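Down below is the structure, laid out as structure tokens.
Excluded from the complex is one protein chain; the other protein chains are retained at their positions.
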Amino acid sequence: MPLVNIRITREGVSAKQKQQLIAGVTQLLVDVLGKNPATTVVIIDEVDTDNWGIGGQTITMQRAIEKNQP
Amino acid sequence: MPLVNIRITREGVSAKQKQQLIAGVTQLLVDVLGKNPATTVVIIDEVDTDNWGIGGQTITMQRAIEKNQP
Amino acid sequence: MPLVNIRITREGVSAKQKQQLIAGVTQLLVDVLGKNPATTVVIIDEVDTDNWGIGGQTITMQRAIEKNQP
Amino acid sequence: MPLVNIRITREGVSAKQKQQLIAGVTQLLVDVLGKNPATTVVIIDEVDTDNWGIGGQTITMQRAIEKNQP
Amino acid sequence: MPLVNIRITREGVSAKQKQQLIAGVTQLLVDVLGKNPATTVVIIDEVDTDNWGIGGQTITMQRAIEKNQP
Partner (left out) sequence: MPLVNIRITREGVSAKQKQQLIAGVTQLLVDVLGKNPATTVVIIDEVDTDNWGIGGQTITMQRAIEKNQP
């Protein structure tokens, strides 16, 4: 019955990787807490890099700075 | 003042159905808790079937399996 | 499979009222979207009035003002 | 280390405004709580006006009513 | 930079189990997506069984029914 919400930036995560995340976190809840995998829900939110900030700056700006560094 | 967040898979919910969900859940909070409908907020998140997992599998995979069953 | 999160202030909601909210919103999702009630999850978060603000003011402060009004 | 989630309607917020929100809320957490800005995360969710309800009505419907008022 | 939110019922999860969940899900994001563990945040919410419903019923009620079954 656990719910897991994974929030990541929208930067080309494939359907296969999403499936791996969902399978992996479901198994983790079985292993650590003995939860029933059949009712474990995992939702992945992909967030635009303009809409995600860390250190007071959007990820879009940080990616641009990283790109310009030698 | 209550906040309600409804998360469903993105599978063709119409604007009319969204309106029915919002009206229905707002009325429920009036009926059960006596909340003021004017300040009751309802947000519906539609999530891609690739991004929603249950039982360790994405909904996309489950829909494909269901389709292939006789 | 839908998930519903209801956030309300912590002001003495009874176990019976919580049960009514959960039953009511689950039925609404059956009626409007034809969702399976067996996998519909509803989580109620109760939030202290010090931790909830509207109009730039905590609910604690607003309740105090309301109380002092004739 | 704080996390901030800002949910607004999707109505043409610019990248510059998003940057201002992220910078402003990060600074607020430094000023009020002395938090480290380097690990402060801000995520902005833009929600379609069909998917946001207040007073039992979608914002889409409310915008239409406002437009028709003299 | 990913954020993970794990919501489970409040039923005696130990500090050691929480640590295992946090370490496990952080490693999963490294393995599947190559994310930086240093900025991966995991938050565990424990929810009272009165406040969690599935199948239109609180977990409290479901635990009571299970207990009475032979």
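Points worth noting:
Which chain is which? They are A, B, C, D and E, in the order written, and residues in each are numbered from 1.
Keep in mind that, in the parts below, a residue touches a chain if its C-beta (ideal position, glycine included) is under 8 Å from a C-beta of that chain, and two chains touch if they have at least 3 such contacts.
What you see is a predicted model, and the numbers here were worked out from it, not measured in a lab.
Among the chains on display, the ones the left-out chain touches in the entire complex are B, C, D, E. Contact between chain D and the absent chain runs through residues 1-9, 13, 17, 20-21, 24-25, 28-29, 31-33, 35, 39, 52, 54, 59. Chain B residues in contact with the hidden partner, per the touch definition given at the top, are 1, 3, 39, 41, 43. Of the residues in chain E, those that touch the hidden partner chain are 15, 18-19, 22-23, 26-27, 37-46.
Methods note: only the chains that are shown with their structure count from here on.
Listed by label, the chains that touch chain A and also chain C are B, E. Think of each touching pair as a link: the shortest run of links from chain B to chain D has 1 of them.
The interface in B-C, A-C or B-D that matches A-E, meaning over half of the contact pairs are the same by residue number, belongs to B-C. Look at where the CA atoms of chain B average out and do the same for chain C: the two points lie 16 Å apart.
Touching of two or more other chains is recorded for residues 1, 3, 7, 39, 41, 43, 52, 54 of chain A. Here the touching chains pair up as A-B, A-C, A-D, A-E, B-C, B-D, C-E, D-E.
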